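Here the complex is missing a single protein chain, while all its other protein chains stay put.
Here is chain A:
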Amino acid sequence: MAMAPPRKGENYELRQQLNSEYREKRADAIKRVIANHTIGKDCSGLFPDVVKNMQTDDLEQKKLVYLYLMNYAKTQPELVILAVNTFVKDTADPNPLVRALAIRTMSILRAEKILDYLASPLSRCLKDDNPYVRKTAALCVAKVFDLKSELCVEYGFVETLRDLIGDGNPMVVANAVAALADIYEASLNLPDTPPTSPGRSSPPPSSKPNPELFIIDPPTLTKLLVALNECSEWGRIAILNTLARYKALDEKESEHICERVMPQFQHVNAAVVLGAVKVIMIHMKAVTREDLIKSLTRKMAPPLVTLISSPPEVQWVALRNINLLLQKRPGILANEMRVFFCKYNDPPYVKVEKLDIMVRLASEKNVDTLLGELKEYASEVDVDFVRKAVRAVGQVAIKIDEAAERCVGVLMELIETRVSYVVQEAVIVIKDIFRKYPHSYEGIIPTLCANLEELDEPEAKASLIWIIGEYAEKIENADELLGTFLESFKEESYPVQLQTLTAIVKLFLKKPDESQTIVQKVLQAATKDCDSADVRDRAYIYWRLLSSDPAAAKSVVLAVRPPISLPQTTVAPAILEELLAEVSSLASVYHKPAATFIGKGRLGAEEMQRRALEPEEENAREKALQTVVAGQQAENLLDFDADDEPQPSSAGGSQSLSMLGKGGISSSTISNVAKSTNPLDELMDLFSTASMTTPATQPVAPKSTVSGIQGLQDDRQDTNTTHDAFAGLTGLGSPPQGLGDGNGVTSPVQSQGQGQQSGGAQDDLLGLF
């Protein structure tokens, strides 16, 4: 039994008023119902009473009742049918506003039952005399298609829409284009044949509209290009989106589109400007005429610059997009760097983007201005931004060889400020500069060492230790300096421990006479007192190497490292292409393809990586020959838990070894290594091979393709483990237990040879190569 409605309370009062005989009382009650709904009160109980008020001459009241219907149709679909008659009547009202309102509300209600009544009024409204009704009806078609695509096919609504592209009113054209685009998108997700009827002999009426309807033919293209200049900004955006999707027949057509779209750069609306940029970026690919490309790139820059004077949120979106465009066409803003100078009160998110763009635009011509500017930023109070500015100085040094010396000068000035975070960041940056220009700026090392006390962050410490180790032969008191780190070895973080270990071994190899004791100490400390498997492993390996074959140790530890360079792009080329196709979209703001964060399910990290690798797949084999373990390692790390490891990389990796390995090291030998009772020689061989080939590797992990890669990218820039010859080992899961156990240094390898453990080791090694 249904509960009797309560006789008290606000809803009761409202019900009374809704049924009042006075129209203004009813109108007032409807307003109150809507107000209550706004603040979250449930007014669904009043449904029948509100619907009674639908038939009225007062347009405003009608609108409010319709508004109420839209909100509650979802929860009370069976009641909506009560309103159908009034709806259908209204679609034939003499007032076009009422006609449009009725047709629109019917399609928005999203009730199946209503749809059947909608079809014939809709086809009438699509041909209405009034453009307002036509443009409203055009959008309704997309909504109906979403609910019941068969209906659209049956009544030929899609064809009618297509005809509307030729409508005389530009607003109708724009809406027709928008609706067609929506339908096109929705139709991609429809099954080809309805799943209920698998029989092929008598094809049932397909719910999929004829795909040809979405093909833009030259006459339609002309219509679109004409409408583009006539309709409102919102219509222009819809048309531009469609043009971006269009595949031009030949170069001439691409040129034509570019020329016609170019005036849109002059529109006030930033979204139109960016939409036009997108269309031109896409169709420019097919253009080969030099003068046109030149004029296009020339004209593209100023409107982008204009966006910089907008409010911060628009600025940010624009900057993100500019950042992306510059990766593809670095020339477009070559002379505009000053526009990107940061104001001290810019929001932080804007500043960071500007900084990034400025580094991208850096060239020999403007580097002095840029450095002056970066120096200014380094004196600001926002620690994060200051650090980024200091880092930018380093990036400039690495990017422009001629400016490196000036950059080092700036960094030294910054170190003199003795502001802790500035000094630390500068040390990290200088380490990168040493990597790029070895043996160039040794004069500054004493100054760096003088700041030893100031450093308290692991990364800065590790950087300085790396520098000391690298230039141990030039620094007189290197053993003292490293000794101070050794004293606090146990308390340090692992990266610092690793660097201390490596640096002291380097020192020993360079100046064996003075550092016997210190190297003993560090090896002791690292193997006995350290709880990180990585540190212990490395210490054991060093110890082994040093005690058996110092020459090999030298070639391993003091190997020449590959020079580093600043990546022109921060996203992998394949993803860049995909993003450029989505310039002016959410994807371009996140710098991730749309499918990874929006819509039906996100792509995982694996999919992301697959895309990054895809275009290289064909020549992956040849590449793999040159690619060395470390590089592949970096990428493989990504799919620790991926079932299907990228085939080419693993195959290529082992192939590269078998090609390069002297003395016939192949994958089978590698597995033997683990079993062999005295595998030292092979092991050494193996490692020296790896270390010798390191220069060719240059692991290029696509930066920030997934946030997870971030760590890798850091590895590339920093003196972390990756760059050492042992990158492969340290990066690889947990090593055989025996190595860490109390057997001591004497026979770590022997314990490896035992039973199951050898199996584990074998797997690990194979996994690596």
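The working rule: contacts are C-beta pairs under 8 Å (C-beta built on N, C-alpha and C of every residue); 3 or more make two chains touch, one makes a residue touch a chain; residues count from 1.
Please note the rule applied: contacts and distances are computed from a predicted model.
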Ask   = What is the protein name, per UniProt, of the chain that does not appear here: "pyruvate dehydrogenase (acetyl-transferring)", "DNA repair protein RAD51 homolog 3", "serine--tRNA ligase" or "AP-3 complex subunit mu"?
value = "AP-3 complex subunit mu"
Message = Given that one chain is not shown, which residue among A:C43, A:A102 or A:I237 touches it?
response = A:I237
Key: Sole residue of A:A119, A:V226 or A:V339 that reaches the chain not shown, by the stated touch rule   = A:V339
Query = Among the options A:Q76, A:T306 or A:Q524, which residue touches the chain absent from this view?
reply = A:T306
Ask   = Considering the entire assembly, which residues of chain A contact the chain that has been omitted?
value = 23-24, 27, 31, 34-35, 38, 40, 57-60, 63-64, 67, 70-71, 74, 94-97, 104, 108, 110, 130-132, 135-136, 139, 142-143, 146, 169-171, 175, 178, 181-182, 185, 229, 231-234, 237-238, 241, 263, 266-271, 273-275, 302-303, 305-306, 309, 311-314, 316-318, 338-339, 341, 343-345, 347-349, 369, 372-373, 376, 379-381, 582, 584-587, 589-590, 594, 597-602
